[in-house]
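With one protein chain removed, the remaining protein chains of the complex are shown where they sit.
A and B are the chain letters, set down in written order, and residue numbers restart from 1 in every chain.
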Amino acid sequence: MKAVGARVPRYDGVAHVTGHTQFVDDLRIPGALTVKAYRSPVHNARLTNLDTSRAEAMKGVHVITWKDVPLLEYGHLSALGIPADEPLLAKDEVRYLGQPIAIVAAPTEEAAMAAVDVITADFEELPALFDVRKAFDAGAPQIHVEGNWYRHFENEMDRRQIRKGNVEEAFDQADLIVQGVYRPAAIEHAPIETQVCQVVPEANGRLTIYSCTQALYFSMGVVAAHLQLPLNKLKVVGGTVGGGFGGKVDTATETMCALLAQKSGKPVRWRWTREEEFLCSSTRAPWHMEIADAVTKDGWILGRKMLTLHDSGAYSRFSPYGLTKHSFHHTGAYSIPNLEFDGYVVYTNRTPTTAMRGFGVTSVSFATETHMSRIALELGIDPYELRLKNANRIGDTSPNQIVYTDPSTVPTILAIADAVGHELTPEYRAMTPGQRTGDLLPEHLVGQLADPEAH
Amino acid sequence: MNLTVNGVESTIESGPLTSLLDVLRDELGVTSPKAGCEQGGCGACTVIVDGEPRRSCLTPVASVDGASVTTVEGLGSPEDMAPIQQAFTHHYAAQCGFCTSGMMMAAQAYIDRGGSDDPEAIQEALGGHVCRCTGYVKIIDAVGAAARGDSFDMTVTAAGTAMTNLGGVV
Partner (left out) sequence: MASEVLVPSSPAEAVELFGDGAGTTVVGGGTVVVPEMSYGRLHPARVLLLTRAGLAGITTAGTTVTIGATTSVGALIELEGHVAALAACARNVADYEVRGQATVGGNLCGHGDLQGCLLALDATARSTGAGGVRTEPLEEFLANRGGRLLLDVTFELPAASAFVVLDYPHTHEYTVLAVTGVRTAGGDTRLAATGVAGAGARLRSAEALASDPDAAAAAAASDVTFVDDALASAWYREQTLPVLVRRVLNQLEESA
């Protein structure tokens, strides 16, 4: 393993600095049509009287709508049991501003924009929901066919639920309950390269898809499913991504371009504008998290009650998966033995949200760490000491009963204290991630221990 | 209309209001300048026009009729890289590479007009360039190294960073 620890130049570094790296839009395909989208101008509406005839009558213009899609709804993560709920192109309703309704391909960008301009539809606007907290109200607008939150966790549960130990007892025993509400906002990935795709219909009947996807085989599967094509009819060329950060896993363009390439018999190219990227591309989700911790005067965290509302936007996409990861990590780097966690994937009329670096977990890391600081403040305890004593150690278990065999919390916090010059007492300076004993093993942590060797 | 791009003169067929970016990429096949925003806000389209760095996405080609344009392809090739290209490689200043062309052209122009290795001056010069991958530190290192006239070991990347006060910089 010669590369480990070595300062190796990027294998594509020279290509990047000499203009040789070929991003999707750098590929010049003669005769490629330009693609543009007709998108919903409203947040929530019934869609009727979609009329693309004027666009279709224009010279060299091809248009696709929901009618052209062999399998209209395909769940991004149906392999993980998350059912399909999102049409590739809107049919009877639109649920987010910017939702694609019709896609056109034309000989020039100007012609494509002109074609989009002559597509019309009627929108019977409905009340929109943007606040996840209101999703549960009796009179709330119903966003999703199944109501306002996802209902297909295992055993058809409508939430991610974690129960561990006895949280009511922990709250009874606490010296203090510390509460906090944490609401990180959506974040737009904003890669410098916008979503882009080119599809070429080959003479042998296959489609070659040049994609900026971060998830090539995944996207290939999604395209094959929507088009009802065997995988061997697709050739996906990818791997050169101008920044993704999680935002290029949604297969946002490939399927529609593939359909247009089939329909027109010509290569097509779709490069999103920066405005589309900001307005219509998926973002990191906003989250609403409420934490209540049962704590003792000397800084032990006996138990945690937590509610998470994960804003999935108009459709599920990857949100149930993100929430699942979030739930497993909801105590962060600390061992809290008594837990009551409930997390919901909530639908709103936002653009559907997606993965972004640390999907599902950055939200709860932020909330947990901020909450630890809040606890330290309320107890008047050194925030490093609070973290060190509650830190995950070998033999501690996670919220979902996974035993830690090599947690790095303690060495990390000690290194931070060193780096910022924070003085620690000898007792805390000497702490290790080794199994809890003595003062570091109070009664309330005994029950959650497990055998790290048995892992 | 005519343009001399990286030393090669061409007659331009595109309409007069076509952006220089589209002329370079679509008509001339010079694809190093990128369409990051087409609003002049990200810097990925930056090229050097008659010695000055310009946003090619904002420039109607008729306004640069007869001009001399330099892009990354004109700086150097893999076999013979310009100092700024070597600096970006050695200092790991490119990750995805999409902002890199614009960054280097702005950096080259900055150095050409006598820019120093002062990080604040470099930031001022490249202030209109956005990078979503690197966090900018290594880009500033690379530009400073090229401005200083460092020589570069291309078999290894630079350790650490030359910047000493990151708290106040970004």
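Criterion: a contact is a pair of C-beta atoms (placed from the backbone, for glycine too) under 8 Å apart; a residue touches a chain by one contact, two chains touch by 3 or more.
This is a predicted model, so every value here is computed, not measured.
Between the chain not shown and the residues B:K34, B:R55 or B:K138, the one that touches is B:R55. The residue touching the chain not shown here, chosen from A:L80, A:M113, A:M157 or A:V446, is A:M113.
On the side of chain A, touch with the chain left out of the figure occurs at residues 109-110, 113, 273, 275.
Although one chain is not shown, part of chain B still touches it, namely residues 15-17, 19, 38-41, 43, 46, 52-55, 57-60, 62-63, 106, 110, 124-129.
One rule holds in what follows: only the chains that are shown with their structure count from here on.
Rounded to a whole number, the gap between the C-alpha centres of chain A and chain B is 33 angstrom. Against chain A, in their complex, chain B makes its touches with residues 25-26, 29-32, 34-39, 41-42, 44, 71-73, 75-78, 81, 85, 88-90, 92, 94-101, 104, 130-133, 154-159.
Partner chain B is touched in their complex by these residues of chain A: 6-10, 12-23, 25-26, 28, 189-194, 241-243, 245, 271, 273-274.
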